[in-house]
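Contents: one structure, followed by commentary.
Left out: one protein chain. Kept in place: all the others.
Each chain carries a letter (A and B) given by its place in the written order, and its residues are counted from 1.
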Amino acid sequence: IMSKKGCCDSVGECFFDYYTSKILVIRSRKVGTLNRFTQALVIAYVIGYVCVLKKGYQDTDTVLSSVTTKVKGIALTNTTELGERIWDVADYIIPPQEDGSFFVLTNMIITPNQTQSKCAEVSHYGRHSVQTGRCVNYNDTVKTCEVLSWCPLEKIVEPPNPPLLADAENFTVLIKNNIRYPKFNFNKRNILPNINSSYLTQCVFSRKTDPDCPIFRLKDIVEEAEEDFQTMAVHGGVMGVQIRWDCDLDMPQSWCVPRYTFRRLDNKDPENNVAPGYNFRFAKYYKDSDGTETRTLIKGYGIRFDVLVFGQAGKFNIIPTLLNIGAGLALLGLVNVICDWIVLTFMTRKHHYKEQKYTYVDDFGLVSI
Amino acid sequence: IMSKKGCCDSVGECFFDYYTSKILVIRSRKVGTLNRFTQALVIAYVIGYVCVLKKGYQDTDTVLSSVTTKVKGIALTNTTELGERIWDVADYIIPPQEDGSFFVLTNMIITPNQTQSKCAEVSHYGRHSVQTGRCVNYNDTVKTCEVLSWCPLEKIVEPPNPPLLADAENFTVLIKNNIRYPKFNFNKRNILPNINSSYLTQCVFSRKTDPDCPIFRLKDIVEEAEEDFQTMAVHGGVMGVQIRWDCDLDMPQSWCVPRYTFRRLDNKDPENNVAPGYNFRFAKYYKDSDGTETRTLIKGYGIRFDVLVFGQAGKFNIIPTLLNIGAGLALLGLVNVICDWIVLTFMTRKHHYKEQKYTYVDDFGLVSI
Partner (left out) sequence: IMSKKGCCDSVGECFFDYYTSKILVIRSRKVGTLNRFTQALVIAYVIGYVCVLKKGYQDTDTVLSSVTTKVKGIALTNTTELGERIWDVADYIIPPQEDGSFFVLTNMIITPNQTQSKCAEVSHYGRHSVQTGRCVNYNDTVKTCEVLSWCPLEKIVEPPNPPLLADAENFTVLIKNNIRYPKFNFNKRNILPNINSSYLTQCVFSRKTDPDCPIFRLKDIVEEAEEDFQTMAVHGGVMGVQIRWDCDLDMPQSWCVPRYTFRRLDNKDPENNVAPGYNFRFAKYYKDSDGTETRTLIKGYGIRFDVLVFGQAGKFNIIPTLLNIGAGLALLGLVNVICDWIVLTFMTRKHHYKEQKYTYVDDFGLVSI
């Protein structure tokens, strides 16, 4: 007892003692093999799956992106109202510039020479204009309420089929995408360093032959999403141009390249849907020589292309690494618990092992077993 | 010594030995209970809190979203300048289409028939135009500097109150939202499969009666954010339409539904604020018969609605699961340390236990205690 006390007085001494648990070594192939095997499993999981496959040693960041687009192409239409007419970028891109999205006009219902005046409303259309209370001839047979509105009213008709700007399928769009992973201060463009300007002037994206070309033919985009351009062009729709940037920044930067995929974002089937397709109304305003304002109302159908940029970058970081190693070690501890249980429950000589492993003591001293 | 050496020569033998620590079993209710109790606590935390409540077994992904909006409604204004006038979508949505955001014109200051010319500047307004150097009559009494500008200059007045397009409160907007969780390749729309087209043609969102209807009355949006539409419409503002997609993808997909909340994004109180409300200037350009360009300048006040889509999806994944289990096991180990400390410090027969637990050895052999 003396020396013991002595120890606990002089803390320093105690402090530098080394405490290690006493071990019982059971020389049994059966359990030994089992033990090593389960340990191997756990280690294989931690090393192989967590570290190698899932890159558990990496810290991750999500992408920060900026997109500019430039559409090229020209379309010829020939209608009774307008006659032969050329449509260029300034005509069919509305608004002329957007951030990360662009709209291509493919079809329209035009109502020219509207003025603020009074006219006979189209049936069942009343709630969309203000009634004067008078009743006037809509045509020779029908009388309807008179409304105050932009007259003549827009006809309620289906959009032309085939679409007016059927040529739009051959338009091309140049998509410039600049990304940044703030946490790792890493920037990159979708125009890769290894492709030169002369190539860019004439290339068109093709998954097989030109996977790195940032210039896309509208028809290709739609068809990769397994849609038919001409059908989609009639009522319009929304296409997603998905650019995925998954980068392992422990690897050479040249391995970090964008992957393009295309997907239709709007719901085309008529079930549980409302206002299918994509269209909106806009107007061009004019003033007559006498100063009265007239406008041309255009119900524009078209395809909106949303450029959706996403992805995750990973880079070695000590914290997630040790987190996973630590968890792995803890699981290794679990292995022992299981083996102990097996040894002391199922093995023929379990009592024999128990005696060696356990020493029983109660409040009154050792317990002989 | 021989056999020992022998072992370490033939590694194979050693390798398949099973090492298990020798255990001292203390048959004391007090400490035993304490031990089990703390263990129970840790296990309860790991199972109950981490796994069940916080879904620690799930890998997470953030949402990728695309939004289209379509506003409906018509407004009647009656002013001295314009007389009776109807405003429809083409007039009050600027620009006619945007991505994930839309602006509704509710009030304006109109300055018609501006031409590039010279006129007397409005006092204290000089820095916004270029002075010619001459001094001219602003009105009978006041003389001001002459400026080169779009003349006549816009009057510096407060916007009309009540707002011109007071009717805007009854406009409705259809919000279509398509989301994707790339990591889990999961897509969904805010128009849920269980609601049919006929319902969609006439429903209006209401938190109580129609929580799934994607058509919103502008007034309702503003009022849910505890603002008054008419007041807000005078100087304009910015409203956030928040769509939250929190999805547990281990559950049926039908449980993954959007939750709508509304919030005012701009700062309305005059303290530490500048240019309160939301307004911008735009112009309609005309050409007279003689070819000179005139424009109608409109300072448009209105409410911009930003659709903010966010949320997190979780799905079972082995890595976070084992991370949490591993950490839990490590904490279980901590329990023993604590119990040991208690046993060997506070219990009456601590020396008695110490003797059994510890064997002391120094560089010169066993130490008798």
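The rule is short, and it goes like this: contacts are C-beta pairs under 8 Å (C-beta built on N, C-alpha and C of every residue); 3 or more make two chains touch, one makes a residue touch a chain.
Keep in mind that what you see is a predicted model, and the values were worked out from it rather than measured.
Asker: Of B:15, B:285, B:316 or B:346, which residue touches the hidden chain?
Answerer: Only one listed residue reaches the unshown chain, and that is B:285.
Asker: Which of these touches the unseen chain: A:70, A:118, A:244 or A:264?
Answerer: Final answer for the missing-chain contact: A:70.
Asker: List the chain A residues touching the unshown chain?
Answerer: Against the left-out chain, chain A lists 13, 15-28, 62, 64, 66, 68, 70, 72, 74, 76, 84-86, 88-91, 93, 95-99, 174, 176, 178, 180, 182, 187, 189, 191-197, 200-201, 215, 284, 286, 288-289, 294, 318-319, 322-323, 325-330, 333, 349, 351-354, 356, 359, 367, 369.
Asker: Since one chain isn't shown, list which residues of chain B touch it in the complete complex.
Answerer: 1, 3-4, 21-29, 31-33, 35-36, 45, 49-50, 54, 56, 62, 94-95, 98-101, 103, 116, 128-130, 148-150, 238, 240, 244, 263, 265-267, 270-275, 278, 280-283, 285-287, 289, 295, 297, 300, 304, 306, 308, 310, 323-324, 326-331, 333-334, 336, 339-340, 343, 356-363, 365-367
Convention: only the chains that are shown with their structure count from here on.
Asker: Suppose a student superposes the Cα atoms of chain A on chain B; what rotation angle should they report, nearest 5 degrees?
Answerer: Angle of the fitting rotation, chain A to chain B: 120 degrees.
Asker: State, to the nearest whole Å, the distance from the C-alpha centre of chain A to the C-alpha centre of chain B.
Answerer: Between these chains, centre-to-centre, one finds 16 Å.
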